[in-house]
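All protein chains but one are shown in place.
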């Protein structure tokens, strides 16, 4: 595993001057992923969203590699087209260099509107890496719920109202859906653990065929936590087992991190404004239900990973 | 070398694609285009082309992947019809604005609903303002010829735009027709190799494409697209002349049939133009000076050529195989009437909507149109500007 | 009166790109809005978004580079594997670097304070 000392010597390919919010998780995530692609020629594809809008405002681009944005729902198809062009031109000797292909999409562009395009690209076996920057809502349009939005979250289209306390449905398990595609590599990671992100990005870039990484990439505006606390909040997502770190390599599930003790979900929810309403007296049952959801998902994951399905000691 | 063969329109188009041998084809099946995808897949499976065939999961992805491929520096194609084109709608605009020379046949079919699989032009007309070049084909021969020329038009440095090659669903796509095909070598030489100017896979020169364009630049980039469309008119003519050298068949922006001395004329796209020409011949034999104008190119719109061709005519009927629901007639009617306005010579222009959802256009329908035109010419009176042909009223 | 130019809004006050100027006419601009200068966003300054700034404490720094790893704006400049400086032209003052620093070697100081100190120094001179 490379050290930060070594990694900091790699050329920066997502430069400052982009217009993401101060403290945006996407800037951190993208830097980590491209850092892992050190030395390779890279073409980045990007779905419409905060990242794309903020990083390529004509006539400025924050990308030091080739970049294409097409539309919201088609990052998967677009990057597979570029990869097909690469195969064709390479075969004919028109392109000499080797290339890696990385597509970035937010959870809206990946879990929801772009799911079909992503699924198609994965099923067809293109040699690409798709990275979902999951910040659990449509942030670009102003914090609307997506299928990645967790139960109970207050968003502008799942507002915590007098009758309905935030989003009512459990979040979609996209990483598992991608694993069901039986592609060489699927992983879930979070930026609090940069080694984990780095290792998984490396693996994804190295495997032959499609790879998918789901990264928890917080949004201070949408989650309403104190902006500098991004690493802490992400860590709480992992420690509370809300966002487990795991990978599926050629069909084999593996848990990458097991919290030592039982951290209740409140710890993750409490610092975030989007869950504030859950802490009003009388709403205890809502938090309890979220905890039950987290626990049952955790147990199912342990089972898939061949681990003993038990909760950490309280 | 030219060979006479009997092929359906779909086969002819697939044949052209095989001879063009593009780098990437991304496509999805839809009636009545499906055969093109099937036949082309077999060329890929049998190693008759070097193409990377991407069997996508939807037409939206077909055009999206074609965009990715073309942006990557490849000669890319797709093919579709009707609902498929409608699903592509969003990305066709993007292909045009990114100035990617994607060639794609469209087998014209009615749009739902109610669902219908037969021919009309509502699919193509829905994208007439998307910034793609639209060629129309009367028969399998023209579809084949248009496909080959489309590559050169699309890739011309002054143009760099997608080209949509239209032919009538079932009427042309599924009907066996006799046509002349060129040999592989001739086509290969004619289309040449694609040399992209700027593309994603240029390792030395990374590029950002599809960027966020605010009000400070978007308008200027749209103006550039208009210029490319203007340039396309000249390029289409040049390519048509060059194509004549290898095929003996010359193509311009329009086909003008017996219009030099015509009193009455019909303007019509695609296969119906053949029917109209037949009727015009019959009427000529009876002493009626009838003519036909068939736009080969609908976008960019060949306004000057059409004005010139129709300037001596007294009454014109524009036949549209699509509705606009403006309640003021079909799409081409608006364009033609606008074109003739500047002549200030009182040409009467009327509109006939015909053939929606594959409703047959028969000789007597066209005869009726010419008869109406003769009446208008004689009386100078138009009773109804927009009429429906073959509709139970 | 400085004339109001709406086209300068997204252009910023930073260095201009070589290929594009805000007064260019349609036929002078790059085709399709393509950008041919990879990473030219670094000529656009987002430093003026900042109301608090990170200030490096050399004595305390152990060069772990967590700040470099977690900067969303690539505004922590490392050299030879060590902390070198902050890129204040692009730093938006989010404060993540100070927060992840294990030895409190980064202070977040209000830009107002810095302005005052600067002016005080100016007056003395």
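Each chain gets a letter, A, B and C, in the order it is written, and its residues are counted from 1.
Keep this in mind: contacts are C-beta pairs under 8 Å (C-beta built on N, C-alpha and C of every residue); 3 or more make two chains touch, one makes a residue touch a chain.
In this section, contacts and distances are computed from a predicted model.
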Protein name (UniProt record) of the chain left out of view, among "NADH-quinone oxidoreductase subunit H", "Dihydroxyacetone kinase DhaK subunit", "Molybdopterin-binding domain of aldehyde dehydrogenase" or "Pyruvate synthase subunit PorC": "Pyruvate synthase subunit PorC"
Residue among A:4, A:57 or A:95 that touches the chain left out of view: A:57
Hidden partner chain, residues of subunit C it touches: 1-6, 8-10, 13, 46, 48-51, 92-94, 111-112, 115
Residue ranges of subunit A at the interface with the undisplayed chain: 19-24, 50, 53-54, 57, 220-221
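Note that only the chains that are shown with their structure count from here on.
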Comparison of B-C and A-B by number of C-beta pairs in contact, larger one: A-B
Averaged-CA centre spacing for the pair subunit C and subunit A, given as whole angstrom: 26
Whole-Å gap separating subunit B and subunit C, where each centre is the average of the chain's CA atoms: 51
Mean-CA-position distance for subunit B and subunit A (Å): 43
Per-residue overlap in subunit A, given as positions that touch at least 2 other chains: 56-59, 61, 63-66
Touching two or more other chains - residue numbers and ranges from subunit C: 10-11, 20, 33, 35, 38
Complex contacts: residues of subunit C adjacent to subunit A: 10-12, 14, 17, 19-20, 30, 33, 35, 37-46, 49-50, 63-66, 68-75, 78, 80-82, 87, 89-96, 98-100
Subunit B residues touching subunit A - in the complex, by the definition given at the top: 23-24, 26, 50-52, 54-58, 60-62, 64-74, 76, 90-91, 94, 200-203, 206-214, 217
Subunit C-facing residues of subunit B, complex: 97-99, 160, 198, 205-211, 213-221, 223-224, 227
